[in-house]
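Note that this complex is displayed minus one protein chain, with the remaining chains in position.
So, subunit A:
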């Protein structure tokens, strides 16, 4: 289990470094997917299996759209990645930053840990299930507004990239 958690945490950090360092949208989006997958693994280990499932499905659905859009808008024939020196510098700086932050926080690490499975008191429901129920119960109106925002975003994106030659957001 310890090795699994170590693997997940390492994958999360490396995925985020890939997002931060890659100039090409292909590899940036790919790094985000890796980070999301390993992050969901960490959530499972800490007990939030349902939360992790929801996050994985929705996040990867969103990531697919982002990947498609970035590939359509800014595709490069020879994208640079970790092999190139210019990118490698960013990677090294990020790694040093992560190590430094880890060194700084190493004493207080356990402060930030919690179990996603249950609340403090005795209950018959799992924490993540009842959390979803609570969101729908107390925040129904908010969720409707959220749905409207997503629809509005769709309209905005379509309006922005509409028109082949005229949309100057495109690089190709």
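In the analysis below, a contact is a pair of C-beta atoms (placed from the backbone, for glycine too) under 8 Å apart; a residue touches a chain by one contact, two chains touch by 3 or more; residues count from 1.
Keep in mind that, in the parts below, contacts and distances are computed from a predicted model.
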**OP:** Choose one: "B-like cyclin", "General transcription and DNA repair factor IIH subunit TFB4", "Ribosome biogenesis protein ERB1" or "NADH-ubiquinone oxidoreductase chain 2". The correct choice is the protein name in UniProt for the chain not shown.
**Re:** "NADH-ubiquinone oxidoreductase chain 2"
Subject >> Contacting the left-out chain in the complete assembly, out of A:7, A:84 or A:146 >> reply: A:146
Original post:
So that we can see where the missing chain sits, which residues of subunit A does it touch?
Top reply: 142, 145-146, 148-149, 152-153, 155-156, 159-160, 163, 166-169
